[in-house]
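Working notes for the structure below.
Left out: one protein chain. Kept in place: all the others.
Up next is subunit A:
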Amino acid sequence: MASTWTDRRLAPYGFLAPAIVLFGLFFALPIGYALHLSLHSVQVKGLGLGRNAREEVWVGLDNFITALSDPELLAGAGRVLRYGAMLVPAMLGLALLFALLLDLPRTRFRAFSRLAIFLPYAVPGIIASLLWGFLYLPSVSPGYFLLRAVGWSGPDLLQGDWLFLALTNIAVWGGTGFNMIVIYTSLRAIPPELYESARLDGCTETQIALRIKIPLIMPSLVLTFFFSTIATLQVFAEPMTLRPLTNSLSSTWSPYMKVYRDAFIQGGMHSAAATAVVIAVVTLVLSFGFLKVVNRRTAERTP
């Protein structure tokens, strides 16, 4: 009996051991190492020859000061914010609209539409960007083909302001379906009795959607907003894929791309680590700030 009791006390730690070891090795240790790198730099002694010529020295916050005063990082952050300000409302607006339409009782071909709109979830961001990238290229795109047929020439979608639209479209295409399903799932969890009486009272479906359904699914809208915003800040694969097709995407277009370039193309691991730490801190502050606001709102509503 005594051994069973000990078993029962130690068992959960045994079950959790693989997760804890993996977390330590692939989350905690790398984060610690990134912090270490961000506070150090490499100094070359003498002529820089010989085994101990390169030495890691403590530089305090120097790397952070350099990172934060780099106009290219701030410009990149600005571009990503602009991209996110277009993407998140468009994607979630469409996802909400489609979910509400799917939830209407008299809509046809629902199974087909739902499957088709969800399909892009199975397409990697790289491949999605590749497909759209070709559709943006005047020499192979059917859109331009049609425009030329009527004697017009379309805009160059991979230049200037159009580029933001081009990138936003790729992410809207890839992300709307998944968010639609999350929202639709919570719509279906609402007991239908809640709006049966509204329907009998002559409320239109639009009124029911605005006054009953949307307030009830607010938690999943908040959830999708939160995760979409975080994913937006991490944009990397899409602009990387479009780069070979245009010359208006720099290698530092988004902060992620800048970290990659600093670390692996310029070999500046220490400054790249500092930039990565800045990105992590900004993400965490935004996340916890957002969650705090949401929790306070929820607490106010449910006393």
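Convention: contacts are C-beta pairs under 8 Å (C-beta built on N, C-alpha and C of every residue); 3 or more make two chains touch, one makes a residue touch a chain; residues count from 1.
Following the convention adopted for this analysis, contacts and distances are computed from a predicted model.
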Next item on the list: Select, from "Carbohydrate ABC transporter permease", "Putative solute:sodium symporter small subunit", "Acetyl-coenzyme A carboxylase carboxyl transferase subunit beta" or "Protein translocase subunit SecD", the UniProt-recorded name of the complex's unshown chain.
Entry: "Carbohydrate ABC transporter permease"
Margin query: Out of A:185, A:248, A:266 or A:298, which residue would touch the omitted chain in the full complex?
Written below: A:185
Item checked: Option touching the unshown chain, where A:31, A:81 or A:194 are the choices -> A:31
Notebook entry, point to check: Which positions on subunit A touch the chain that was left off?
Noted result: 4, 7-9, 11-16, 18-20, 22-23, 25-27, 29-31, 33-34, 37, 94, 97-98, 101-102, 104-128, 130-132, 134-135, 139-142, 145, 173, 176-178, 181-182, 185-186, 188-189, 192, 205, 219-220, 223, 230, 233-234, 236-237, 240-241, 244-245, 256, 259-260, 263-264, 269, 272-273, 276-277, 279-280, 283-284, 287
